[in-house]
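If you scroll down you'll find the structure; I have some questions about it.
Every protein chain except one is present and positioned as in the full complex.
Entry: subunit A
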Amino acid sequence: MDILVLMKQTFDTEEKIVLQSGAVSEEGVQFIINPYDEYAIEEAVKLKEEFGGQVTLLTVGPKRTEEAIRTALAMGADQAVRIDPGDEPLDEFGLSKILAAAIRGRKYDLILGGNMAIDTGSGQVALRVAEELEIPHVSAITKLTLQEKTAIVERDVEGDVEVVEVGLPFLATAQQGLNEPRYPSLPGIMKAKKKPLEQLTIADLALSEDELRPRTTVTAQFYPAKKQAGQLLSGELNEQVSQLAQLLRNEAKVI
């Protein structure tokens, strides 16, 4: 059972977002493994422990990403590939081309990723990779049971559960609830440094300029508007209800 895991290093959820000349500042910020990717790593390591095989991490990110890689290796992944994105702008389209190119030629039975990255929240990259590789994909999974040549997968569909059977190899993205990610173990931490980490640049992947060209641009980044103080209604219940209806019609203009 050889498993590839797509991983992204993101902002620590406890960090405060600071905008500096229109972009999110990374100065002094702590980075973590994208929490959804942690579920993917945990699932991969669990499957490896049950069925054997290798878990390989793939990530596109600058040098600092290595800390996240080492942490994932300490959790039990076997090896990692870091593709340095360089300085050119990239979007989900280009990122998926890069990852797919890095995956082609590798042996795998399953690819796991996070449901989305908590920083950009677009939830596209993993699914695009599956499309590139022309394999089936299942998003937002909460349970994965492997059979001979297929898997039974439960996925979260807006609060309901959908059960699907899918043939190997396929790609799935992890949703909260799939598992409880382990802490890196002490022996795992000590061994992490000795595990292979392959360093690639985009140039190694022989992609055309057009394949990397962003299809989207970020035009502005801004803080959400400050929440307005609420309005308290008073009086008899009947009066309050009619006041509310009035406000919804005339002020909020939603009915």
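As a working rule, contacts are C-beta pairs under 8 Å (C-beta built on N, C-alpha and C of every residue); 3 or more make two chains touch, one makes a residue touch a chain; residues count from 1.
Heads up, the rule we're going with is that contacts and distances are computed from a predicted model.
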* Structure fact -> Among "Medium-chain specific acyl-CoA dehydrogenase, mitochondrial", "Tetrathionate reductase subunit B", "Sarcosine oxidase subunit alpha" or "FAD-dependent oxidoreductase", the omitted chain is listed in UniProt as "Medium-chain specific acyl-CoA dehydrogenase, mitochondrial"
* Structure fact -> Out of A:Ile118, A:Leu146 or A:Ile189, the sole contact with the unshown chain comes from A:Ile189
* Structure fact -> Contacts from subunit A to the absent chain lie at residues 66-67, 70-71, 74, 182-190, 192-193
